[in-house]
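Before anything else, here's the structure in question.
With one protein chain withheld, the remaining protein chains of the complex are depicted in position.
Now for chain A:
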Amino acid sequence: MIEARGLTKRYGATAAVDDLSFTIRPGMVTGFLGPNGAGKTTTMRMILGLDYPTAGMVTVNGKPYAKLASPMREVGALLDARAVHGGRSARNHLLCLARTNHISRRRVDAVLDLVGLANVAGKRSRGFSLGMSQRLGIAAALLGDPEILIFDEPVNGLDPEGIVWIRTLMRSLAAEGRTVFVSSHLISEMENTADHLIVVGRGRLLADSGMAEFIAGSSGQVVLARTPQPDALGRALNAAGATTSTGEPGIVQVRGLTEDVVADIAFANGIRLNHLAPARVSLEQAFMELTADSVDYHGQSPVDTQPAHNGSEA
C-alpha cells in the first residue's frame, strides 16, 4: 500500500509534481500514466525517499520509506536499469545490494536464475544489452521477495520478447497478491497489463480509476458513418449538437449521438449512408484527450493528424 497526500515537488518555479494524492492497493497492477515530463519519475523517487517533497507526504505501508525496517523485503524498485556500476559483475552487483538487508548469497543466485541471467552472472554489466540490464534491475527488485514493486517505464526500449516477459512477470506478481506500480508514457503498454490507472499531466492528477471505467468514462460512444456526402452529413450532425471529425475519406466520426439518431438525421436531410456502426474508443484516444492540455512536446501521431471539427468543413 502506497499513499500520497498532497505530494508536491518544485524545481524553481515549475512544479514537477503538483498536489498529488492517490492510494495504490495490493493485488493489482496500477498503471502510472502520463506524457513525458508529467512527473512520474519524480513521484517514484519521492516514494523511495530519494528526493524530498517540497510539500505533502508519501508513505509505504504507513511509514515514510526511510523508516522501513528492511526496505528490500517490503519494496523492490527499478527506476533506471542503467544505473549500475558497469565494472561490477551481475552477481557482485546483486550481492552488494543483498548484504545491506542481510539477504543470502543463495537468494542472489536464485533471482539470477529467475530472470535468466545465471549464465552471465560473472560478467561485468557494462557489456549488457538494455534487455539484460533490465533483467538485472528486476532481479535486484525481486531480491527481498517484496510485497510492493515499483517499475519506472520498464519496457522502454525493449524488444517484443522482453516486453512480453515483463508484462507476464507483472501480471504474475499481482496475481500473487503483490502491489505493482508501473509507469509508462504509452497507454498501449497498459492496455493488457494494468487493472487500475493513475493518469498525470504536468504533475497534476488527471484520473484515478479502474481500467474499464477509464475507457467507458472517457468520451462516450463514437459512431462511424460512411457516406458519399461527408460534408453535408457533418453539417447536419453539428447542427444537432454532435461533434464530428473526418478520418479516412468518406468516413465521419460522430460523438454525442447514438447511431439511431444519426440515421434519422441523415434520412431527414436526404443524405445517403453506406455504413453505420458504433466504435469502441481506443485507449490511445482516451489518453490523448485527457492529457491534450498537458503535453509539453507534441509529436506527429495518427490521432493528431485527424482534425476535429465542430461546425462545417472549411
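Simple rule for what comes next: a contact is a pair of C-beta atoms (placed from the backbone, for glycine too) under 8 Å apart; a residue touches a chain by one contact, two chains touch by 3 or more; residues count from 1.
Keep in mind that, in the parts below, contacts and distances are computed from a predicted model.
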item	value
Per UniProt, the name of the complex member that is left out, chosen from "RNA polymerase sigma factor", "Cytochrome bd ubiquinol oxidase subunit II", "ABC transporter permease" or "Xanthine dehydrogenase family protein subunit M"	"ABC transporter permease"
Option from A:21, A:70 or A:188 whose C-beta touches the chain left out	A:70
Listed residues A:86, A:157 or A:278, member touching the removed chain	A:86
Interface with the unshown chain - residue positions in chain A	45, 48-52, 65-66, 68-73, 75, 77, 79-80, 82-89, 92-93, 95-104, 106-107, 110, 140, 143-145
